[in-house]
Structures are given as C-alpha cells and as structure tokens.
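Reading through the structure tokens given below for one structure.
Note that this complex is displayed minus one protein chain, with the remaining chains in position.
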Amino acid sequence: MKKGIATAALTAAIAGGVTGALADDTAAALEQYRQMIQDSNPAELNEMAGEELWVTPRGPKNATLEQCDLGLGPGVVEGAYAQMPRYFEDTGRVQDLESRLMTCMETLQGIPSEEIINGKFRQGERGKVADLVAYVVGQSRGAKIQVDLDHPKVKEMFELGKQAFWYRSGPMDFACATCHATDGERIRMQDLPNLTKHEGAAAAWGSWPAYRVSNSQFWTMQHRLNDCYRQQRTAEPIYGSDITIALSVYMAGMANGGTMNAPAAKR
Amino acid sequence: MNHQRRDALKAGGGLGIFGMLVAAGLVKPGSALARDQKVFDAKSIDEALAALGAGKPDVSDAITIVAPDIAENGAVVPVGVNASLDNVESISIMVEKNPYMVAANFHLSAGTVADVQTRIKMGQTSDVYAVVKADGKYYMAKKEIKVTLGGCGG
Partner (left out) sequence: MAGPMRIRAAAADGITEVRVLMSHPMETGQRKDGSGNVIPAHYITELVAKHNDKEVLKVEMGPSVSTNPYLSFKFKGGASGDTIEVSWKDNKGESRTDSVQIR
C-alpha cells in the first residue's frame, strides 16, 4: 500500500541518515506539499504592498517610482525582471533588481542608498525594497528568463560570478559550490539545486524571491545570498555589492531560457 | 452555533449582538464574547468533542480531508475539509498532538458549501481530525499527516 511504502521510506531516511536522493514515494509526497503551498502564498501580501509603494509619493522629493527604468523604459514593470540583471547606461553598471531599485529611490525620491546599504533586512527602507521586489518580480511571472550575456559588461560579471561561486573562504573553507555543484545533493531534508547546470539554476533563479514558511518571512535574493554566506560562517557581503550582483548574473545566466515563477513559497 | 444566536445576530442588523452590547457599554470591545474558549482550551480530542457537545461522532466517509501526506515544514500545512452531507452547520479541524489542539471551527450559514480550506501549524506528525455537525448530528474523519523539519537553506 502506498502509505506503507511512504512510511517505511521516510523512517529509513530519517533514522538511517540516508544520503543522496530520497526514496521516490517520499520525494513525490514532498513535491505535492511544495505545490500545495504555492496556492495563495503570503508573498502576495508583499506584492500588494510593493504595488502600493510604486505609486506612492515618498522621500525628500515626494515622488513616486513610476518613472523608474528597470531596463525596458521608464515605468515599464511587466517582464522587466526576467531580463535582469542587466547593464544600465545611466549608472554605467550591471545591476540586479535591488541595486536598481536603490538607484531609482535615490534619483527619483531622494531616499539615500547609503541608508539602505547600512540598514537591516526586513526593516526600514530595505524592508520597503523587499516589497517593491515582490511586486516587480510578480510582474514577470511566466516570462522567459533572458539575461543578455552577449553584453561585454554582463559577460564580465557572469565570469566574476562563476569565480565567486567556486571561491572558498571562511573557517569551514566553504564555497557556494560546496553545496550547489553536485546533482542530488541534500542537507537533511533539503534538496540542494545544482546551480552549475541549467536545470538547477532555472529552478532556483525562477523561484526566488520567496516566502519561507519556516520563519514566515519574505526573502529577496540579496537576503538569500547574504544568509548563504552567514551559513558558511564567512564574511557577509555588503548589500547590493558587485559580488552579489555577479553571483546573480551567474545564476540567472545559467537559468536563461527557464521560466520565472516567483515570488514562490518555500519551506 | 445555535439557531437562536444566528437569528439574533441577523436581527441586530449590521452590528450583531456583540456590537449592540458594546454600543450599550455592557461589553468591552476586546472580549471575544462569541467564542467558546472551552473548546479551544481542550487538551485531548475527547475533551474537545465533549466541549463541542459532539459526544462520540460516527466516522463518516462522506467527509474528506484534503491535505498532503507529508508536510515539509509543520509551520504551514494546507488542510481542506469537504463533506457531502446535507445541512452542514459546522466543521472543526483538530490536531491531536498540537499543544493547541483545536485549530479552527467553521460555522457555515445556510447556503455555504461544506468545502473549506485553511493552513495550520503542526508541531509533529499527528492525526488531523475533521469533526462535522450536520442536521444536528456529529460525524468525523481523520488523516495522519507526517511532519518533517527541513535543514538549512531553501
């Protein structure tokens, strides 16, 4: 009986410290759970808040973000995230969504980026950036991931990102690759996507930012990257810094052709 | 929810009994007058059933609990209950091994379909009970949901 098999597999997986891929029935059951929690994801509350922030006059300049150019022209939000990170003429940099939002918030609204960079996740202006991220990313739902790797600056960042991915540091000598460069890798019950392959990268890049049910928090990619470094017990990167953008270019570039399905819900 | 209270709430118009009493200064706005705290304080399925006045409900296959077999994280477990019984008045969802055993009580008005969904917390693998009151009689069904806690990341 299916239930009996699933129970046995789960018991074996927990008790025996089984490494590698989980028994098929358990994996199927977990996949069912993961699908079920996507429905009416609390991240929708962040999307609603972000949509409101986009059109609300704020900051010393008392302006909205409706003239913010995310790469497809001022104010064009739909589909913009699927093509990020990208190079921006006006700043002369390759930017991810969060650093680009900081640019817009400073230029249009007068809200200083420094405040956000020196801030904390989920608090103050950085918390507002997260809601804006939820809104903007939601507007690329179903869109094909298309990062322009032909642009020389983007290509440069892709290579930097790849190097950073393999760079070992900290007391445990970990790199992103330690967890994310092998098929079927797992930490306890957590499947770790292989980000060096298209399939893994597309699944990962396509499902962040996400609402994490385990801590009831909505996390952006910057937050996720920061926490990876924290978990490695190594230095945490500066918010919106080039290394974080480079890693995003690497992941998004590997994900090219995949589909955006974010904000998602995760355990 | 008994019929008298439902009728009285309708009679009170938009305010309901609670609102009228608050307006009259007889009840502090913070107190949850309408809630049966005994049910929510129950520490066992039998105690909750007794507090509901449900006695020993018959197990019914007319009640389906729609939920995953395994919850990757017990913080959010999607649970739905649908009952193909006539005149369903209420549906209670209980988690046997939770410190707060009764998760939610749904009180359906006439015309509301016996098909509800919510998300509950589960502290550990446990039986989840759906207790349905239909035409004054109580029925129940149960389903075991396994709970695992994920590791780092994801």
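A and B are the chain letters, set down in written order, and residue numbers restart from 1 in every chain.
Heads up, the rule we're going with is that a residue touches a chain if its C-beta (ideal position, glycine included) is under 8 Å from a C-beta of that chain, and two chains touch if they have at least 3 such contacts.
Predicted, not measured: the structure shown is a model, and the values here were computed from it.
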Request  = For the chain that's not shown, point to the residue among A:E31, A:E44 or A:E156 touching it.
outcome  = A:E44
Query = Of B:A51, B:L85 or B:A104, which residue touches the hidden chain?
reply = B:A104
Chain not shown, touching residues in subunit B = 1, 9-10, 14, 28-30, 32, 34-36, 39-40, 75-78, 80, 95, 98-109, 111-113, 115-121
Ask   = Can you name the residues of subunit A that touch the chain not displayed here?
value = 40, 42, 44-45, 48-49, 213, 216
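Here is the rule we go by: only the chains that are shown with their structure count from here on.
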Task = Could you pull out which subunit A residues touch subunit B in their complex?
result = 3, 6-7, 10, 14, 26, 29-30, 32-34, 36-37, 39, 179, 186-192, 212-216, 228, 231, 265-267
Message = Considering only the defined contacts, which subunit B positions touch subunit A in the complex?
response = 68-73, 75-76, 78, 119, 146, 148-154
